[in-house]
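Below are the structure tokens for one structure; questions will follow.
Left out: one protein chain. Kept in place: all the others.
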Amino acid sequence: MTLSELRASLDEPALGPQLYEVVADLYPICRSITGDGVRETLRRLQRVAPLTLHEVPSGIDVFDWTVPREWNIRDAWVKNARGERVVDFQCSNLHVVSYSVPVRRRLSLAELRPHLFTLPDRPDWIPYRTSYYKESWGFCVSQRQLDALPDGEYEVCIDSSLEPGSLTYGECYVPGESTDEILVSCHVCHPSLANDNLSSMAVAALLAGRLGGMGLRHSYRFLFIPGTIGSITWLARNETVVPRIRHGLVLACLGDAGRFTYKKSRRGEAPIDRAAAHVLRELGDHEVVDFSPYGYDERQFCSPGFNLPVGRLSRTPHGRFPEYHTSADNLGFVKPASLAGSFAACLAIFDVLEHDRTYVNQNPKGEPQLGKRGLYHAIGGLTHSPDSEMAMLWVLNLSDGQHSLLDIAQRSGYAFGVVQRAAGLLCASGLLKEAVS
Amino acid sequence: MTLSELRASLDEPALGPQLYEVVADLYPICRSITGDGVRETLRRLQRVAPLTLHEVPSGIDVFDWTVPREWNIRDAWVKNARGERVVDFQCSNLHVVSYSVPVRRRLSLAELRPHLFTLPDRPDWIPYRTSYYKESWGFCVSQRQLDALPDGEYEVCIDSSLEPGSLTYGECYVPGESTDEILVSCHVCHPSLANDNLSSMAVAALLAGRLGGMGLRHSYRFLFIPGTIGSITWLARNETVVPRIRHGLVLACLGDAGRFTYKKSRRGEAPIDRAAAHVLRELGDHEVVDFSPYGYDERQFCSPGFNLPVGRLSRTPHGRFPEYHTSADNLGFVKPASLAGSFAACLAIFDVLEHDRTYVNQNPKGEPQLGKRGLYHAIGGLTHSPDSEMAMLWVLNLSDGQHSLLDIAQRSGYAFGVVQRAAGLLCASGLLKEAVS
Partner (left out) sequence: MTLSELRASLDEPALGPQLYEVVADLYPICRSITGDGVRETLRRLQRVAPLTLHEVPSGIDVFDWTVPREWNIRDAWVKNARGERVVDFQCSNLHVVSYSVPVRRRLSLAELRPHLFTLPDRPDWIPYRTSYYKESWGFCVSQRQLDALPDGEYEVCIDSSLEPGSLTYGECYVPGESTDEILVSCHVCHPSLANDNLSSMAVAALLAGRLGGMGLRHSYRFLFIPGTIGSITWLARNETVVPRIRHGLVLACLGDAGRFTYKKSRRGEAPIDRAAAHVLRELGDHEVVDFSPYGYDERQFCSPGFNLPVGRLSRTPHGRFPEYHTSADNLGFVKPASLAGSFAACLAIFDVLEHDRTYVNQNPKGEPQLGKRGLYHAIGGLTHSPDSEMAMLWVLNLSDGQHSLLDIAQRSGYAFGVVQRAAGLLCASGLLKEAVS
């Protein structure tokens, strides 16, 4: 099966629930940048795609960073004077600031207060907070929970551990004809947040699973990594792989009902940037934004020492939907149809990258006579030529060895697929040959 | 007489009827891509300009094409059961599909129907159709004619011939100081269609006639050729001439009442593209469109093996007016004033190309003192300087050997003629010299 055939046979209505099921299965797990939550998550994703799990020991230096101690948590709560759990990790793993150090203590509300984080503007939602690189502890609660706490003595317990262990990430390499790689990366470090980023983990895993065994031009490398420290760790341990990366996509927040947003790579006009913009234009309402050094792991892939052609595909971008980093980014916020559409958009982008080639018109002086080859309408004088013929004329006119099919699609306004089919017909008739690069 | 003087002396109100007369004279002739119709057309144009007629034998290979057999037609009709001509070539030569093979046959309406072409949306108009490269026959009729045909038996006759002969085209070379050429090409293959392209044939012929004997910098080559096969034939037989072509214009549809449309060459920013855009901007409402590999013979001149700087000047472009390729593109659709305006626009474009030169300011450090040369107003302190002085300041400032007068006109916003006059004054005063190229 080819990528184009896979796209043609996609059953999005069936695919959506399948992706959603992966999200729902992983949702309850308490993940962080290290620990058993990520490990369990990656093991479950192995049902979908043949991920390899890598363990990188705590204390290893990776560029300017050090792999941190491993964090695990079993339980956490705040009890009131009557011994009732008024904040309970068992109800939501967002209640604990990620990487909180172990604590067990009695204290007054005033003493507790600096350790409580709320969202005053969204009084029913629990925020998501972390303290990876500074030893600290805290609880995230809804504003209503906080308001309901009377003065008095409380008991807090965080039954966590922060000990030498390892950082875990998943990797799936799908070999193609060439060792040139397309990198697909998603962060796996967030606890019960559905859109950010279980949505993308599900999409990436299913992509990795489906691409395996297909006839591909590029090789594909899927990374399931904790944010920031994960990509830095991977880059530090794979510097010899980096030069093979021809194109890359960071996937984040792909499950909400919003339109697509593509964030360009630092290069700005890399083929991945043009391919993604072209595909999204064909798909309809969307936004393309310039690179900025904030967001997800594109920050690391596009750091100046690498400057990789890696963009980011999202639906509504981080920080632009109110549910972002709150308990409202839950299973109800993610839509099966959105997940399936995101999967299809990724495939469409890969399809362009797989088939973008530069050709040379073998009859460059004047147009070739398409009619005698059965490629042109017989009755002349019509007002318009059919799109299929127009696409052939564009391919012939611009195939001077300087313009790829994507260039031709952009300049002509025709969809890449239309241009690709035209090139196929012309190659079959001997009028076009791939340029020797 | 110089080109500028010719422009200054143009009497457009008198010129319009003169051009219209040429159109009206040629309108009844049945032209096609070969045959006596084109031959007779070119002979009549010899009254206006010294065209040379070229005959290229059928069967000759020209790049990927072969010069076709010659087609001629004497009569054609469809008769009803009572022997009455219900479709009659003598009424309109559009009634016969161009290049129809001879036929004489009785058949039912049902058998005849696939050979009839109509325009259901325009029930009174006869379409124009061709079948140059596939042996076939057919009639074009108005929808009302078709609707009025009762069932029953009909007799059809197409008294045509399709036999070895030749392809005919006209050429007029007007020598100038330099062998660098400006190519002007128009298609001559359409039967009774006035705007498409008798309008342009009249304009081109009169241009060729008027330019002869004038003091010109460039040489001009006017081609009167059948569409597609004509330009391909010319290119194939004149490959040694091609390198001399510095600028070119395809003329098409220059007689309707619409505003000008200039279609850029494939290069997009060639001097012809900038000159035409500049002139049309000075003339008022107009449109400049990007190159596309469809339309008229710019398709061939701009094929990648030639990539000539050839744009196209039209009024309303082909396919954008409803009368296009129908019997409604008749003598009433073409306006004398439009023809004269098109003639003048061509001259204005040539004028820019003739006079666009690059100069070097001989006093490049600070401004020269224009006042002591009588080139600047004596009383200072005014709010604005006159345009003539402003143009001199622009020419002096930008004449560093890198900017041509057209560049200066574009950047300053002044008309080319104003800039040209300023340069003339400065040259006369010794402040400016032409750059050695």
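To keep things simple, chains are lettered A and B as they appear, and every chain counts its residues starting from 1.
Keep this in mind: a residue touches a chain if its C-beta (ideal position, glycine included) is under 8 Å from a C-beta of that chain, and two chains touch if they have at least 3 such contacts.
Bear in mind the structure is a predicted one, so any value in this text is a computation, not a measurement.
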item: Residue in contact with the excluded chain [from A:127, A:175 or A:212]; value: A:127
item: Options B:142, B:231, B:338 or B:412, residue touching the unrepresented chain; value: B:412
item: Given A:243, A:319 or A:430, the one touching the chain that is not displayed; value: A:319
item: Contact partner of the left-out chain, one of B:227, B:368 or B:417; value: B:368
item: Contacts of chain B with the absent chain, listed as residue ranges; value: 361, 363-369, 371-372, 378-385, 390, 393-394, 396-400, 412
item: Contacts of chain A with the absent chain, listed as residue ranges; value: 62-65, 97-98, 117, 127-134, 136, 138, 228, 231-232, 235-236, 266, 292-294, 299-300, 302-307, 318-319, 324-325
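Quick note on the criterion: only the chains that are shown with their structure count from here on.
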item: Interchain centroid distance [CA atoms averaged], chain A/chain B, Å; value: 54
